[in-house]
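The following block contains the structure, expressed as C-alpha cells.
Note that one protein chain of the assembly has been removed; the remaining protein chains are unaltered in position.
Here is chain A:
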Amino acid sequence: MRTLALAVGAALAVVALVAAHLFVGRSALAPGDVAAALLGHAREPAHEIIVLRFRLPRVLVGLAAGALLATSGVLVQAVVRNPLAEPATTGVGSGAALAVVVSLLVAPGHPYVAVAALLGALAAGGLLFVLGRRSLALTGILLGAVFGSLTSFALVLDSAPMGTVLRWLVGSLNARTTGDWDAVAPWLLTVPLAWLLASHMNAWALGETTAVGLGVRRLLTPAAILGVAVLAAAAAVTAAGAVAFVGLVAPHAARMLVGSDHRRLVPAAAVLGALLLSAADLVAFAVSLELPGARPDVAGVPVGAVTALIGAPLLVHLVRRSARPTLQERG
C-alpha cells in the first residue's frame, strides 16, 4: 500500500517535472504548441527544434544522470559500508575532468569531449580497482585529490579549456542535445544491474566476517558492486559532469522512505536521484532566465551549483548525526 503510494507519487512527480521542463523556457511557447511539437505536428519548425532538440534532451539527460548518480551512490555506500560515501569517493568525476582538460590541451577544440570524459572516468575507476585493495574510500578520495590538482595545474599552464572543463568540474545540464541522451541512455542498464546485486549488498552490509560466513565472495562481491558503481558514475559524469551531492542525498532520502534493504533502496534512490537532479536543473534554468544577458540554454547557472547549495548543509547535518553511531553493533 505504502509502496504503491510512493510509486504513484514518484510517477506524478516525474510527469510534473518533465512538463515543467518542456513548458518553461526562454521562448514563450503556448502549451498547445509544445504538445503539438511533442506529437510530431509542430505548427512551426522552430517549435519542433525548441521542444524536441533543446528542452526534451535536457530533461531526459537530467533524469538519467540523476538516477545514475544516486545508483552509484547506493553502491559505493554499500561497498564501503558508510552512508557518507558517494560517487565522488571513487575519484571517477575528477578523472573525467582531468581527461577533458588534457584532451583539450592536446587537441584544442576537438569534438570528442564526452568521449574523453568517459575514458577518463573509466580509467580512474580502473586505477581505483588496482590501488584500492586495502582501503577503498581512502584510495578513491586520494585519487580524486590527485586528479583535481593535476587539473588545476594544467589549467594554470593554459586556461583555454577553462570554459569547457568548468562544465565537468561543477556539473551542468545546459545545452544538452539528443546526442547526449543517446549516449547516456544505454548506461541506464546499470540501475537494474545494481538491483540484481541487492541481496549481495544486504549480506555485505553485515560486515565482512558475517558476510563471508554466509557464503558471500570476499573479493568478487565487492568488486562487482564497485564495478557497477564506477560504470554508473562514469556515465553520469559524462552526461552531466561531476554534479555534487545527488549521489549522497538521494540514497539518504531513499533510506528514510523505504529503509536500508537494497531491494527497495536501489529503485527508490534511482527515482529520487532523477527527480532531485532534474528539479535542481529547473531551478538553475529559472535563475538563469532572470540573469540579464545570459543565454540559459547554453551558458547559464550550472545545475551543480544548485545541488551544492542544497547538498552542503545536508552533508553537515548528516555528519553531525553520524557522530551518533549509525552502524548497529551486534551487542
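As a convention for this text, a contact is a pair of C-beta atoms (placed from the backbone, for glycine too) under 8 Å apart; a residue touches a chain by one contact, two chains touch by 3 or more; residues count from 1.
Please note the rule applied: contacts and distances are computed from a predicted model.
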Omitted chain, identified by the protein name its UniProt record gives, among "Carbon-monoxide dehydrogenase large subunit", "ABC transporter ATP-binding protein", "Nitrogen fixation protein NifU" or "protein-glutamate O-methyltransferase": "ABC transporter ATP-binding protein"
Looking at A:Ala7, A:Leu138, A:Met162 or A:Leu196, which makes contact with the chain not pictured? A:Leu196
Tell me which residue among A:Gly25, A:Gly62 or A:Pro83 touches the hidden chain in the full complex. A:Pro83
Residue among A:Leu29, A:Val216, A:Ala284 or A:Val301 that touches the chain left out of view: A:Val216
Chain A residues that touch the omitted chain in the full complex: 81, 83, 195-200, 202-203, 205-207, 209-210, 212-217, 220-221, 224, 255, 259-261, 263, 326-331
